[in-house]
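Only one protein chain is missing from this complex, and each of the others stays in its spot.
Naming follows writing order (A and B), and every chain is counted from residue 1.
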Amino acid sequence: MNTPSIAAYNFAYLDEQTKRMIRRAILKAIAIPGYQTPFASREMPMPYGWGTGGVQVTASIIGPDDVLKVIDQGADDTTNAVSIRKFFAKVANVAVTTRTGEATIVQTRHRIPEEPLSEGQILVYQVPIPEPLRFLEPRETETRTMHALEEYGLMHVKLYEDIARHGHIATTYDYPVKVEGRYVMDPSPTPKFDNPKMHMSKALQLFGAGREKRIYAVPPYSRVVSLDFDDHPFEPQTFDKPCAMCGAESVYLDEVILDDRGGRMFVCSDTDHCETRRAKGHRGELAGEIPEAAQ
Amino acid sequence: MYVAVKGGEKAIDAAHRLLADRRRGDRDVPALSLEQIAGQLGLAVDRVMAEGSLFDPELAALAVKQSRGDLIEAIFLLRAYRTTLSRFGYARPVDTAAMLIERRISATFKDLPGGQLLGSTFDYTHRLLDPALATDEAVDAPDHRAGDGAATPRVTDLLGDEGLIEPDAKGGAEPGDLTRISPEFPMDRDLRLQALARGDEGWLLALGYSTQRGYGRTHPFVGEIRIGEVEIEIDMPGLDFPVVAGRIRLTECQMVNQFKGSAKEPPQFTRGYGLVFGQSERKAMAMALVDRALRARDFGEDVVAPAQDEEFVIAHCDNVQATGFVEHLKLPHYVDFQAELQLVRAMRAEWASAPEDERREAAE
Partner (left out) sequence: MPARSEFAAGFADPVRDSQTVFRAVMDAMAHPGRIVGVAPELTPPTPLTATSGAIVLCLCDSDTRLWIDDNSPPAVSEWLGFQTGAPLTGNPAEAAFALVLDGEASPSLGQFCLGTQEYPDRSTTLVMQVQSLTGGAPLRLTGPGIDGSTTIAPVGLPRDFLTHWAENRARFPRGVDVILCAPDSVVGLPRSVSLSPERV
């Protein structure tokens, strides 16, 4: 019987024709920053919604000399990140790392690493809903026309209604940006804390939405501006306290519930950043010594 | 001291070992063979082939076994394998008029050329649980009928001879392929039918049902349902006749719907079409109802019901996409949730410090 076996798959899983199709879409996406380029997304061996778009992008660009880092929620050890990293180690036989600085390709879900990326690095985002206007207008036929006409009034109305109702823009992640003054783009569900990192980044940023069949890109050194109003300027999140483990300030923190009596602590969401700092001797209030896991 | 959660990799490996254990179940009970699944759970295998979009009973049986009988998981397994297969060529359109018929019924004519043939059906069985099936009791051999070689023309062709039904879509145009393009809306009927043929049976069933209850009514009659095997023919370079690559079993439903006419054309019945791998009347019929409903625009009908809404129906009919996205909600989202927590806390703090009358204003 013709039982499928991993040995029968091409380097990086995808067949060459599929890679060519995705590569063409990537080049067009780079040429039209922020525009959602349609592509003939394939079924992947992990579910839609679990990173199939990012995986297809990574599989189409990766080569044997690459070093891959995969994060989910900023962490290398979250189950989905582990699963995707194992997939590439298996089908592409590439070196993997948890160190942001060592990676040539970083595939991410929901975070941008704290350590600024450098030139030559590629950040691949997993995107569930690539259309920033989707929750205002569910129809693709309508949103496509809005992008064509650069008709983004609806988005501003939505953000302004938030302010009227809540006193704040109530979008805390998936916060829309405008790329190079033309396309309004969904940065993927990263917290708005990370939006400023996209602006003039030295790295190439590629976005893959598998289920929705779209690829988009922000080239290096591109203007990425979070939408806002003169009287309500964009404000990324800030945290009152530093990381309880490494003492880092101005980083995004996870809230960890320690007990059922209201005990809470805040630690770096970016595990590599936290471990690197602790290895250098930085200490937060709850870290007396270097935990074993960081060694 | 706090140590961040680690060990995702170990946890995954352990979970998968446990899955393998549960899949196998009691080791004192013999394991299911693929022959047993393909032979005795044939309709499950058919559904997996239809929505998995790959006709291979053995692989589909493997997928059913591997998925512990979760058919959407099995469909997903088959799809993920199918997408890696290279294409050697494109078959000619199958000719269902030349089908080796196992079952054929028409609700529109009492008798017709080729006759009514019940075949293997649950219809008219009394749905009483049968204790005999709990054991391996002997089963009688079925009657066999010698084929008389007579043709079994499609009901729609018989109606078409009189011009009573709209002609079939003009042949010749190269049909699109959803698996090779990024679909766009509005969509042509060929791509819609492909999407429906791969679409979730439950989704189509509910939508088809809704048209019967008045949400986009089309006055349907089952012109014909036929189930049987057809030949797959492929043109080979250098040969001026097609080569038969094999046979597949199909279920076809031709739904005859209420008429349309215009200044240019006299009134005639309209069509809804369903075609599915394997034996699945429910799916083929539901597909035919939804196909007809989605043709509302072609006939100048108002698009008022969900089943007529192309973008709504097609964008949500794929259960592999749907299950992935619904189930992805169980992935960690704590970074985004943290962002929401912060905002709610900030808003609650503002609320607590605001005077009573401002709160009332804000609530209005």
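Quick notes
Everything that follows uses one rule, which is that contacts are C-beta pairs under 8 Å (C-beta built on N, C-alpha and C of every residue); 3 or more make two chains touch, one makes a residue touch a chain.
Fair warning: this is a prediction, and the values are worked out from it, not measured in the lab.
Partners of the chain left out, restricted to shown chains and counted across the full complex, are A.
Note that of A:31, A:157, A:258 or A:279, the residue touching the chain absent from this view is A:31. The residue touching the chain not shown here, chosen from A:63, A:116 or A:138, is A:63. From the set A:82, A:204, A:274 or A:287, the residue in touch with the chain omitted from the display is A:204, counting the whole complex. Mapped onto chain A, the footprint of the missing chain covers residues 10-11, 16-17, 19-21, 23-33, 35, 37-38, 60-64, 144-145, 147-149, 180, 182-183, 202, 204, 217-223.
In the analysis below, only the chains that are shown with their structure count from here on.
A separation of 34 Å divides the Cα centre of chain A from that of chain B. Those residues of chain A lying in contact with chain B across their complex are 1-4, 8-10, 13-15, 38-45, 47-50, 52, 72-75, 77-83, 86, 109-111, 128, 139-141, 166-168, 170, 172-174, 189-193, 211, 213-214, 237, 244-245, 252-256, 258, 265, 267, 269, 271, 274, 286-289, 291-293.
In the complex of the two chains, the chain B residues touching chain A come out as 1-9, 11-12, 34, 58-59, 62, 76, 79-84, 86, 179-186, 311, 315, 320-321, 323-328, 331-336, 338-343, 346-347, 350, 362.
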